[in-house]
Every structure is written in structure tokens, then in C-alpha cells.
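What you see is the complex with one protein chain gone and the rest in place.
Chain nomenclature is as follows: A, B and C, assigned in order of appearance, with residue numbering initiated at 1 for each chain independently.
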Amino acid sequence: MATVNRLQCTAKISPMLDEYYASMAHYDCVAWCMGPSAYEMMGAAGVSCFQAESSSARIAGGHDATPFIEYGQARGVSPDMCSYAKINIGLVLAQQDGRWDMIKERYRLNPPNLIVAGNICPSMMQWAHLLGQIYHVPVFIIDYPFAYDSSIEALTANAKYIRAQLEKLKDFLLKCSGQKEFNWDMLREQTACVREMSLYQRSISRLFQVVPAPASFIDSAVSMVPAISMKNQKAADFYKEFMLEMLDRAANGIGSLDNERYRIMWRGNFPWFKISFLSKLFAKYDALLVSGEYGVYGLEERVGNKIIPPDGFDLNDPLWTIAAGGAGGGYIASYESKWKSEFTQYINGYSIDAVIIQAPHTCRPWTLTTREFAQRVNDELGIPCIVLEADHTDPAYFNDAQVETRVKALLETVDARREEKAKKDAEREAMLNGEL
Amino acid sequence: MDVKNCTLQELLKEFAYRAHEPADAANAWKAKTGGKVIGIAGLDVPEPLIHAAGMLPVVLLDRDEAVTLANAHVEMHQCGYIRSLVDQAMKGELQYCDELLFHDCCHIVRMLGDAMHTFCDKIKKVQFIYLPPLLEYETAQKYAMKEMRKLRKRLEAIAGNPITDEALAASIKVYNTQKKLLIELYDIRRAYPGILKAVDVSNVVAAGMCMPKEDHIELLKRLIELLEPEKAKPVSTAIPVVVHGSLCERCDDYVLNDIEATGGVIVDDDLYVGSRYFNTLYDETIAPMDAIHKAYIKRVSPCPTRYEERNPGDYLADMVKNANAKGIIMVVVKFCEAHDYFYFTAHRRFQDLKIPEMLVETEHDSAPEGQLKTRLQGFFESMEV
Amino acid sequence: MIFAGIDIGSTTTEVVLLDENKKILATSQVLTGFALEEAAEKAFAICCEQVGCTRADILYSVSTGYGRELVLAEFADEQYTEIACHAKGANYWFPEARGVIDIGGQDSKAIAINDVGGITGFAMNDKCAAGTGRFLDVMAGIMGLDVGEMGRQSLLATKPVLVSSICTVFAESEVISLLSKKGTDPHDIMAGIHESVVRRVNMLVQKAQLIPPIVMSGGVAKNAGVVKAFEDVLKTKILIPEDPQSIGALGAAILARNKYFSKNNLN
Partner (left out) sequence: MASTVNRIKTTTKISPMLDEYYASMAHFDCVAWCMGPSGYELMNGAGVSCFQAESSSARIAGGQAATPFIEYGQARGVSPDMCSYAKINLGLVLAELDERWDMIDERYRLNPPDLVVAGNICPSMMQWAHVLGQIYHVPVFILDYPFCYDSDLDVLRDNAKYIREQLENLKEFLLKCSGQKEFRGETLMNQMAACREMDFYQQNIGEMLRTVPAPASFIDNAFSMTPAISMKNEKAANFYKEFMEEMIERVKTGTSSISNERYRIMWRGNFPWFKIGFLSRLLAKYDALLVSGCYGTHIHQDSPANRLIPPDGFDLKDPIWGMACFGLGGGYVSNYEDKWKSEFVSQIENFSIDAVIIQAPHTCRPWTLTSRELCQRVEDTYGIPCIVLEADHTDPAYFNDAQVETRIKALLETVDARREEKARKAAAETDEFDF
């Protein structure tokens, strides 16, 4: 039973975000965004952006998701829809019906003036269309082609396609906000900040390799938001502080757990409503999440880095930077590049003892092929791996007891393999000492 | 050839042939036994392990022919042994070896072995044994022992049969027999200066490094027999000297000949193809693995690539004294870096002890013109006053 | 009594005739060329003519130089190295000398000698041409001068440049790039060249542990630049015998005379 030693700086996240959102209030043109929708460009075009998924995650995190899910369902929203969308739509309907009694102040929504969505999964595009219909506002969809061919040439071609769409998005945003000129300086400045952030985040993910890990991967997952939402110097400074706190721990051998015995990689997004349950559960068994692809930015296998070496940034051409970044991530990546970008690169170097793949019930792109991956982790890397059926924001698909059993079993497998190895080593030593 | 009835000249010719054409003997042995041939580089490869596995160890020597193919791969400022070995490999002259086994007798040789397959596709990955050079450090001694056990396992795998302690003990006996005969031969040379030309002695030893030990032993016995009558003849009046050097290769014939053509006679040597190869006997009173290990750490001649407290100059000074020699000639193979330090230390000691010493630097396939002779003659002239 | 010494070097062949009192009767110098016998024949003929004798009148003769063995049968009773002969020759002119520096075409030697011209130690360069006459020839070629002229001009140098390359080939391109550099005085380069030769040979001097007074023999002894450079490095006056090329042959003649005496127990 290890005790958890969380990073101090994570406490700063929510006040920092509140401050940021406040600073956005003066925009009178709000875009609702789902999926990768070129957030960077919004400010420069006089548009503030509201991330639908973050909002749903926040609601789930506050254990307030179920009522909205059920409210929507009663009105024809399918239970199998992406739970981000389910919550959001349920909330929208409740608001439309003036059901303020069931809506906490902090979840209230500012109706959108426009909607932008990135087509990376079955939901985003349709979700946006549906909202457009409800609010009678213009919708802009950015299409991200499926990167079945991961050759640089093909990826570059895709990036050019995306870039061309971003040019159109720029004009669309200006039209909506009524702002004359697109503020390139602002965008460049942001891009520079994002690059600085990416430098720190790369270092942070490397610091997770340290044994014992100076932080829990959950710390960094919950710290995604500043990088996604605010893209300014404040955010950069936050990650710098994050990095230095980890470094200081690494340099002095201080770990996130006082007794780290199992290092685990987590694949997939998190059940945001069970974050603390999970970290307590792992700590109970001296286990720690130390890596995963979710929310980590700018590592080797990132497609953008291949198109614009080394880190996907072209400060003179921010749109190209955004386009390159979007040309091959997560859902739209091919099976093989997923294996590299979401598995091997977070296993090699991280001293991983076990891998957990989260298969969100309402996110089928994530779920498909998870069993193949699990098998492959086992066979090719010799690391025990389980698939955990859950969900990112729908509590209906999470069973505490079941999860604990699965995790416990996993760690027992690790023990078994360790004993096996120890036996082999002893035999070898005996041979060398001439005892055989 | 008919060993029993051959003349001294015929016998010496046979040694010369065996010394220069290792492939013939190796292939003949293969044909006869169907066993594997292991080409080895480095004085400290524990040969008896190979012998005991029923395989034939052949020491890879430099070949006295111009390096051609290798020049494209190995710089001119690598030692001749390295360049010659690569050249032989590329010319396909090592094809008779089923495996190559390198001991890192120096950092360059080990790197060579490690990269051999990249120099020429005729060679597959080379086997290694790493024996720490720190002969007097207990930790290193233990490491060497473990490494030898590892090698034993690997050799068993290659041979396809286990290496029993009995077989190993037997092999050690064979090696000691050869060593003792060579030691006897050297005693004769010290007692009767000039009884054999230095070049002939070099061939005798070289043959023993390449051909099957059992056959070599037969030739040696006959040689010692044939030397009996020679002892009656008058001994050389030239200036007796000791030769040291050429640590991984055959000391070039022209050096030995020039020494004996300009007023000197070689009465003892500390050469790789010479006393260094046989002067350390295996201790037959202890367990065979321990005997091999002991032979490594308790060697007779100091080696520039190993580390011992003793000053190499003292060892050589004693050799000069015991052989009643008047001076020593240090043959340093160019670009044998470890040897450069060894020489420097010894050189200073000779100066203290007032032992006349001359440095001869040799380079593969670039024999000097008159220069060496002049220097040697000058050296001997200076010893006359 | 007439005794002869013949020094067959790579470029020239010298013969010296002595009488029993070591008085020089005749000296000659001819180009060696390819046919060593012819050169020897010629050199002897010139000397014999000076003295008015034939080779038959020569009681004993010693050959030296790199061709010493090849002419042994025909022209000499015995052969010695240049080292032994230069030692004796230098001792003839300067009995007080304790060291001899001989820079030949192919090789350079530093010889430590005693009061009777016996070798007490010596050092000789390896195959590399650096620090030999050949090196100077090559460099003089680049400067477009002959060696002697380069020697004289180098004396005008104010601050010699450092020629760090050892290998002749390397040094060649180094010197060329020095020449192409603006503002470098060619005289300084020449002086640098001489210093580089001297630095090399000085290593031999150190190896053989030479102590003054030091004699310089061989053709290069005529190169004022090299001599000066040596005097600067060794901080001592260099003794130059008259006709330094013939020192080898002279030494050989002396050895011939001594050998004959000891063989016939004369003195």
C-alpha cells in the first residue's frame, strides 16, 4: 500500500483555466468546437472557442453526467452515442427546455455563434451538424483523411489538403466574427508558445521514464487542458514548472509513489469520472501509471514531426504547422503506425511491467483492434496486457469491483514472470561459477 | 614426408612449408577427421579447449605477401597484422577455417574481429573471448575464469559434443609435450650459438602454431635428434644478441637474416613466433580449467597488452644475461601502439642497465633498402669498441 | 704505403688515398649513377692519376656507403658502415669532437664518438625522408631554388614560420599553402623548412645523446641555412671540415690504414 505524492503544480491548473476563460469573455463571437478544430486560429480571427468534449468531461468528472445522459436518451439520443456528445446534447436539450433546476451554474452553456468540428471519428461531424440544426448557426467541418499510407509523401499530401481547408476556415471565422484582418502576429506568437510547450512536454514524457517515476501519468493527463485550450506564455510557463518539479524529483530520486513496484502503460482516454478511484486503486497495489499516448504531445512518432522535422513547427507558416500536426494522429492513423505511435514508443524506455488498454464502450474507433494490440503486446514485447471495458464519460459502463479484480490479476501475472526470470538468472550464475 | 629418415635440410624445408601453408595441413586434417577448424587470433586463446572439443586450432599469422585488397578498407596506419589478416580474408585464404575465434589481444585486433564480416562477406560473425588484461587483479582473474567457462560452452555447441575434463587434461598433456620440446630446442640454441639460423627456428615455431600438435611433436623429436651431430661443429663467433618483439606476427625473415648477416647471432628470443608461444607450461597438478586459467594470469613473458606491475625491461635484461648475449634488438611492428609504451619503459631500463639496445621498426610488405643493414652493422661495430 | 677509402653513396662516390702517416694523398668525387663499379673505377682512376700510382699499389682499402658490399670483391679488402667511417673522418680533422651529424641524401645520422673516433652511440632516421637531403631537395624545388641558394636566402629570414608536417608529402602542400598566404615572407618559409629538418635531425642528436663539440659532415654541411639553424637549436658552434662530403671516404681510408697496421702488427 503505497502513499501518493502528487505534483504540487497540478493544483494551479483550475485557477489558471478559470482566469483564462474569464479573459475570453470579451469575445462576443463563440465557436463550439469538437475534435481537432484548429483552436489556434480562433483568437486571431476574433472568435473564442468552447470545447464541447472538455465540458462533458468536466461534467462527468463532477459526477453529474448521468442525469443529462438520461434526459437526452428520453428524447431520442441513442445510449450508444459517444458519451461526450450524449452529455452535451442532453445538457443542450435541458437548457432549451429551461430545466435550470437540473443544471448547475458552472455547467451552463453560452449558445454558439458557429460550430467547428474535425472529422476524426463517427461522432464529431454529425454532432456538429446536429448542433447547427438546433441553434441555426453556420457549421464548418475540417476533414482529416485516413492515413492508410504512412509514407512521408502521402502524409505531406494529406497535410496540404488540410492546410487548404484551414485557409477556408480562416475566411469563415472572419466572416462570422466580422473582424477585418486575420491577426497573424497573434497566431505566430501562439505557435511560438505552443512550440515552447511542446519542448517541455517532450521532456516531461521523458522524465516519466525515470524509475521511480517522479509523477503519475494521470498528473500529466489531467494537465492536458492548458495545452489544448490556452496556448499562451502562461501555459508554457506552467509546463516549464511541471517539468522542473519533475526534474527536481528525478534528480533526488523522489517518486510519485513511496514504493513503486509496478509500472503501467495506459492506452486510450481516461474514465474522467473515475480518475481518483483509479489512482487510489493502483497505489493500493504499489502500481503506477507512467505512460500512455493520451494527451502527450510532440514525441518522435508524431506525424507532424515527420512532415516538418524535428518537432512539427514552422514558425513562418503557422497554418502549415497546424495542418502537419493534424495529418495522422490517433483515430486516423493506420494500424501499424498506431502500434508504433501508441504502443512501442510508450513502452520502450519506460520499463513497463504491464499494459492496460481502455476500450471505451461508446468510442468504437478506439475499441476496434484493441484485442489484437493486447495480443501483440504480450507476444512481441513479452509484457502482460489486459483490455478494460469502460468509458470516458458514461458511468454506466464502469464497475469498480470488476476493474479491481482485473488489475489485481494483471499484477499477479507480472509477479509470476519475475520469479521465472529470477530462476533463469540463478542457473546462469551457477554455470559461470562452475557449479554446474 | 618420411620423418624417420629425412635429413636436417629436408626437415627444415618441411617446417618452412608447414609454417607458410597452414591451409594444406588444416584441409588434410579435416579430410581425415571430419572435424572443424578454428582460426584463432591472439596469444591468449585457450587452445586446449578447442583441441579437447575435437577441433583443430590454427593460429592466424600474417602472410608474407603484399597487401592489396585490404588497402581499400584498412588505413596504412594500422599494423601489418591487421592489414594482412583482412587481406587474407578478402582473398579467401581463410576459407579453411569453419570458425574464427578472436581474443582481444589488443583493442584493434578485437575491433577487427568484430568488424571482419563487414570487411568481407566471406567471413561470418567472429567468436570472441574477452580476457581482462589485469593479470594481477583478483576481480579480473575471476572474470577471466567465467569468460573461459562461457567459451567452453560455446565451443561445445560448435563442436556438437561436450568437452569433458578428461579430454581437457589429455589435451593439456599434448600441449605441454610440444612446449617442452620447443624449450629443449631453445636450450640447444643458447648452448650452441648459430646451430640453427634464426629464420629456421622461426619456421619451426610457426609450424607448431598452424599444424596439428601431434604431427608437429613428431617433427620436433626428429629435429632434436638431427641436431646432435651439429653440436660438434664450431659455434658462431658473431656477437650474440637477443631479439624481442613482433607480438602478433612472424618477425620478418629479412630482419632475422640481416641481424645474422651483419655480425650478430641470435641466441634467444622473446617473439610471438618464438619463445612467447611456448614458454608458459600448463600446470598438470591442478584441475584442467584452473591450469588454463593459471597459464593466462601467470605467464612467463610480459605482454604490452596485459597489465603487470613488473617492468618489462627487467625480464628482457635477464634474458640477455641468461643467454650470455651482448645486446638486445627490439623489433617493434609499426603502429603496434601498446608496444610503443612497452618499448619506452624497457628502453629507459636498458639505458640504466647499460645494455646495448637497438630499435628496429618493421612495416608489412615494405622492407627497407640498405638502411637496416647499415644500422645493424653500425650497432655491432659500436659494440666492438 | 698507400691506403684507400671508398664511399659509395646514393648520389656521389668519393675515394681518398692516404699514406702511412695518414697524410691525404688524393681525393676524388664522381656521380654514382647506376653502375657502381664504373663509378668506383672512375673515382679510383682520378686519385691514382693524382698520385701517379695504380690500384695495385694500394696496400689495403675499405669500402663504405650503401654500395659498400657490392664493390667489396673488386675494390676493397673490407667494408665498414658510413657510421664508423664518418666517426673516424670527423675525428681526423677535429680530435676534440665528441659528436658527428651527417645528413645524407637518403638518411641522417647522429654519431657519438670518443677521442680516437670510436662509436660510443648513434641514431639514424627510419625510412621516412623527413630530415634528409631528399626533403631539402623537394622543398627547394617548390621554392624554385637549388638547395645551396635556399640556404643562403633563408639567412634573411626575420621570423621563421613553423612547418609542423613531418611527412614530406604533407609538408609539401603545407609549404605551398604557406606560400599562397599573403604577407608571408618566403625567407621565413625557407628558414622554417630548415628548422623542420633540424628539428627532425635534432631528435637523432638527442637520441644518441651527442655533446659538443659537434662536427657536421656530408653535403648538407655546405647549406648555411641548416648549419645556422643547428647552431641556434644546439646553442653551440658547429665544426665544418673542409670538403665535408669526403669525410666518409677519409674515415674508410683511415680504417684501412689501421687495419693493415694491426694485421701486420705495425704502429
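Just so it is clear, contacts are C-beta pairs under 8 Å (C-beta built on N, C-alpha and C of every residue); 3 or more make two chains touch, one makes a residue touch a chain.
Quick caveat, the model's predicted, so the values are computed rather than measured.
A.B. asks: Taking the complete complex into account, which shown chains does the hidden chain touch?
C.D. replies: Taking every chain of the complex into account, the missing one touches A, B, C.
A.B. asks: Which listed residue, A:R99, A:R206, A:K340 or A:R406, touches the chain dropped from view?
C.D. replies: A:R206
A.B. asks: Which residue numbers on chain C touch the omitted chain?
C.D. replies: Output for chain C: 162, 164-167, 170, 173-174, 176-177, 199, 202-207.
A.B. asks: Need a quick check: the contact residues on chain A for the chain that isn't drawn.
C.D. replies: 157-158, 160-161, 163-164, 167, 192-193, 195-196, 199, 202-203, 206-207, 209-211, 247, 250-253, 309-311, 315-316, 348-351, 425, 428, 432
A.B. asks: Taking the full complex into account, what residues of chain B touch the chain not shown?
C.D. replies: 72-75, 77-78, 82, 104, 106-108, 110-115, 118-119, 128, 130, 132-134, 137, 139-140, 143, 146, 304-305, 307, 311, 332, 334-335, 337-338, 340-345, 347-348
Keep in mind that, in the parts below, only the chains that are shown with their structure count from here on.
A.B. asks: Hopping along touching chains only, can you work out the least number of steps from chain A to chain C?
C.D. replies: The distance in steps between these two chains is 2.
A.B. asks: Could you quickly compare A-B and B-C and let me know which has more C-beta contacts?
C.D. replies: Here the pair linked by more C-beta pairs in contact is B-C.
A.B. asks: Which chain is most remote from chain C in terms of Cα centres?
C.D. replies: So the chain farthest away from chain C turns out to be A.
A.B. asks: Taking each chain's centre as the average of its Cα atoms, which chain lies closest to the overall Cα centroid?
C.D. replies: Given all protein C-alpha atoms shown, the central chain works out to be B.
A.B. asks: With centres defined as the mean C-alpha position, give me the chain A-chain C separation in Å.
C.D. replies: Taking the mean C-alpha position of each chain, the two centres sit 86 Å apart.
A.B. asks: Just give me the whole-number Å value for how far the CA centre of chain A lies from that of chain B.
C.D. replies: Measuring from centre to centre gives 67 Å for this pair.
A.B. asks: Could you list the positions in chain B whose residues touch two or more of the other chains?
C.D. replies: There are none in chain B.
A.B. asks: Over in the complex, which chain B residues touch chain C? Could you list them?
C.D. replies: It comes out as residues 361, 363, 366, 368-371, 374-375, 377-378, 381-382, 385.
A.B. asks: Which stretch or stretches of chain C touch chain B in the complex?
C.D. replies: So the residues of chain C in touch with chain B come to 66, 80-84, 106-107, 114, 118-122, 124, 126-127.
A.B. asks: Where on chain A is chain B touching in the complex?
C.D. replies: 431-434
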